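All protein chains but one are shown at their positions in the complex.
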């Protein structure tokens, strides 16, 4: 059987990447794709990298009959667009941030600029789409909130340590991202000449991925959220996230014990692996892979964990397809077992 | 049926890319891979980007029973390694340059530093592996000389014009290449800090891809080789070749006529397409695609053709797999219909 | 004595670079700088790279008493802004393209989108500001048309050969430029994620620098313009131009003779040097230097000349200051003898 997939806003980078990955999916096919600014063009025309989709029209709305919908619209717009599909029984994966934060008022504070959530009734049932933590709930969900790219990297780096209780709840997440994280047509400030040969931090301790990280790590320790100081940085590359996470050790533990603990945690995860050497973002390019590397800094009683992923892969579209696979009850890894593009 | 493939020197970039592309090939499987410096390790260990090959050992020589062999050894070594396989009836695609130049003495002059060809008896039967020109001969060959990355781009840019006789035989090929063209472990001179933010030409009018371009364009006009001034440049990116080709028009012709002529020439080619706008190397990243864009400079009576491809794709490993498909009698595009990784 | 300099539109890259270079000029000082969008801010505040100018205000117009004015406004606006200063006896260097093309109708055709030149009376007296060709006329000028970045590289590559009559007048100029050539805030199409890891041509045989190159090379052969096919390309780096120029040799000549001819031509030029190896754009970064490298392709009877410069240095602001020095009668190299920033 081939499932029919629609993408709302295929013209953003996450939407384009979902279309790319779906091309070779064995059990799903892209049959509808929206994109206001390019409606009327065919997808393969509008984006030469997707030239193989020579006949698929970009439309204003999804009219075709679909089994699954991905949305990568901007915040608030996305929830509005997702809601009717959920209610009509279509499986929905929201790649935007609208259904991630569960606490009352959190959407208003962090996402909505004060405006209320567009579909508050759906918020409780939305499942946070990180299969390493929520595999069964995702499989049963009709609405999945796909993780943010930074939170995916940070949570996968820290989850084993948090659940095992080996670190104190005072966490630093220092994340470095390629520029595609800023989105397509992000314009001002992301011009090549300014961004090339430059590193800078932004939204220091004030980014809306901070509460997302805190919420999900909190869920691993009975709901009590840790303190998370989160600082994102832009580095001159297109794709990739490197999260370096720091937390004081709550008890003495050896490097070997930590490695065992991480390997146990991820032994059944098809896309997250534990490395004994520092991982490289480039080893995940174009894939749904995450590599984590925990290090005990015994001198200072600190746990350091480096994790890497492709912000458009495990950090967005790859993750979305993994979630789709689970929701459809097919092989979790279908269409996603790809070597990285290297060099 | 699944054909069994071996790669000689999987540790070079072309070998690694062949391994990457074979992972999802529907009818072929990598069963043996050599690499002296890494022999003993498993492929997925040695190269994290190929982590999915967790069990395939890197060996010194190919012992397994194989149907096809790719070789990407250095010049002269490659012919030596290919010969026994050809003689044993294994289909061989030589990604190195050893079997490309046919003229007596050409190998000695351009490749061998004066030393003789290691397998001169096989030279006459080797077919130049550009399916856009030699599809049927490739299908019947037992030894294919895979094109060089620059010649692939230049020949595809110029072939329709040369065969139609619309240009004079005094050609300029100005080519820009990403750094991966210099090969893995190319060391000195390709360090990041030197190469980044730099453009330079090298081997001006003296690169061994010049006679290759001249030979194959000559074959399109009855064997009379055109004059080709070829200048390669390195630009600060990893993958991609952009060839800009110039030749005086031999007669008046309109832009529309040239476009028709190019489209006719490539109408059956699955991987080479004709664009009406300047093509971008990035639209071919990770694929076997070539995009050509001919422009009539009527003011000066000049034909300008821009062409782009991924030097490790259509310029090496992708092309090699396309040749393999033809040699095995399976779908020419098997395993190669991939959208580009973008952005 | 310290001359007083004003910059019209300091907020463009050329204006910023002029300000940077003037900071350490021994005989000139920046005393006024305009920039509509940032008027009211101090220069050192608006641009942290120019933080040393902590007290210089950005204004709407130049009110201060000045000896020299640089303008880097957009086409047509620039001529309008320059004219009153020329008439008031202030030395003017127009970094824009307004005063470069001399032929009647050329401005309208190539620059003005059909609209007439804003100051046609000044056009005849404007001197093309390439000191290697017009040193004395620049020294006597009150209005200098600063060369375009591509023409500077192409003309310096070809001038000795054209003047000596060793090449046929059918020239190809294949130029590669860093992205800063597109200007600050050039927005759409120059976002990092699109431009990084990409090479593409644009305005093939249709760029307004083509007539500029033809005009100035024509002046070297009695006014008869050669045919120039000019194709610019964007490569993923911030600064730098590499022009590779091709022309059929008009007579037999050796590599040694060509080198002598080029060395003679440039023996008195402080900023253009002749190299016997392929030059690197990076060796000119941040400087007013141009390096040319002529090669006889004897096999094909072709002259190939590679030339490199920093598009904001010898291709814009550095050149403008060299012109200012000549116009003021001070040392031609004052303030410009800078090693390149490397690596």
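General observations
Each chain carries a letter (A, B and C) given by its place in the written order, and its residues are counted from 1.
Throughout what follows, a residue touches a chain if its C-beta (ideal position, glycine included) is under 8 Å from a C-beta of that chain, and two chains touch if they have at least 3 such contacts.
In this text, all values refer to a predicted model and were calculated from it rather than measured experimentally.
Among the residues A:78, A:238, A:288 or A:323, only A:238 touches the chain that is left out of the figure.
Checked against the full complex, the candidates B:193, B:254 or B:276 give a single residue touching the omitted chain, namely B:193. Only one residue in the set B:179, B:220, B:261 or B:274 touches the chain that does not appear here, and it is B:179. Considering C:165, C:189 or C:343, the position touching the chain not shown turns out to be C:343 (whole complex).
Only one of A:39, A:139, A:259 or A:302 touches the absent chain when the whole complex is considered: A:302.
For chain C, the residues touching the absent chain in the complete assembly are 13, 16, 19-20, 23-24, 47-53, 180, 184, 197, 238-239, 273, 275, 279-280, 282-283, 285-286, 289, 291, 337-343. Mapped onto chain B, contacts with the missing chain fall at residues 13, 178-180, 182, 184-188, 190-193, 195-197, 236-238. Seen across the whole complex, the unshown chain contacts chain A at 170, 172, 174, 176, 178, 193-194, 196-202, 204-205, 227-229, 231, 233, 235-240, 242, 244, 246, 248, 278-282, 285, 293, 295, 297, 299-302, 304, 306, 308, 343.
The definition used in the following text is that only the chains that are shown with their structure count from here on.
Inter-chain contacts peak for the pair B-C, counting C-beta pairs in contact.
For the pair chain A and chain C, the distance between C-alpha centroids works out to 46 Å.
Among all residues of chain C, those that touch two or more other chains are 178, 193, 196-197, 236-238.
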